[in-house]
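The following block contains the structure, expressed as structure tokens.
With one protein chain withheld, the remaining protein chains of the complex are depicted in position.
What follows is chain A.
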Amino acid sequence: MAGAVRLTVLGVARGWRQFEGPWTHSLGSRSLALAAAPSSSASPWRLLGALCLQRPPLVSKLLTPLQEEMEALLQQIEIERSLYSDHELRALDEAQKLAKKKSDLYGEEEDEQNILLLQDLEDMWEQKFLQFKPGARITEADVKNDRTSLHRKLDRNLILLVREKLGDQDVWMLPQAEWQPGETLRRTAERTLATLSENNMEAKFLGNAPCGHYKFKFPQAMRKESSLGAKIFFFKALLLTGDFLEAGKKGHHVWVSKEELGDYLKPKYLAQVRRFLLDL
């Protein structure tokens, strides 16, 4: 395994069990960017920019029973306090005429005028409505529980998680990249998005400031004077368009709602991440 070989070159022992944080293998050999940081003197922390990419909901949530009752009540009150509309006036007129026609036996001339009764109109409208097939709120991806698909759980926020190898462990985490000198942390997150999706995704970043952070220290064997541990700063982005390419889907990513995060993330990481995710 190329990853394991490179890590043994760095002199890493096998004790990854206590290690809860992610470790990017792409730029592992690069030392902390002290060269370009003019102010910090030998800061022992490595900086990583992570991306909290959310797919906003496409569909509204189902109403709770109390909300449904309230909705019905408000509709009732609105109808009670309103004036008659044209449609209702016409219905009342027609009802009157029908009653009159039944009571007088001679009034046959008025038959040809109102061929199209209101009831017929309403039936026509009902038929037209039944012919229209709206999109399904519960998609097949929901049924299959295919977590790599974007079309599941249309009423929730979905967050992107990726799986990366750390030595002999596979760790699920939010996509991240190491900070390079000369760029802001938000640029790092944007770079993560571009490399991950091969420029297929567009996202709207919500501001320059990070929404959360997670810091951890490397296990004893890994520590050097220059890198004591790492700090990850999360940046929120809303997915606008695009998705992973079909060829790239190899089971390394997953779109997950807030409850399902616990199935994937480590406890301390999860605790920090949950703080900046709205429950909806």
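Worth a mention:
To be clear about the criterion, a contact is a pair of C-beta atoms (placed from the backbone, for glycine too) under 8 Å apart; a residue touches a chain by one contact, two chains touch by 3 or more; residues count from 1.
As a working rule, contacts and distances are computed from a predicted model.
Of the names listed as "Ribonuclease P protein subunit p14", "Tubulin epsilon chain", "Large ribosomal subunit protein mL40" or "Nuclear cap-binding protein subunit 2", the one that matches the UniProt record for the absent chain is "Large ribosomal subunit protein mL40".
The chain not shown here is touched by just one of A:47, A:158, A:171 or A:254, and that residue is A:47.
Residue in contact with the omitted chain (choice from A:75, A:119, A:184 or A:226): A:184. Taking the complete complex into account, A:69 is the one of A:69, A:168, A:198 or A:259 that touches the chain left out. Seen from chain A, the chain kept out of the figure touches residues 37-40, 43, 45, 47, 56-60, 66, 69-70, 73, 80, 82-84, 89, 133-137, 139, 154-155, 184-186, 204-213, 215, 231, 233-234, 238, 272, 275-276, 278-279.
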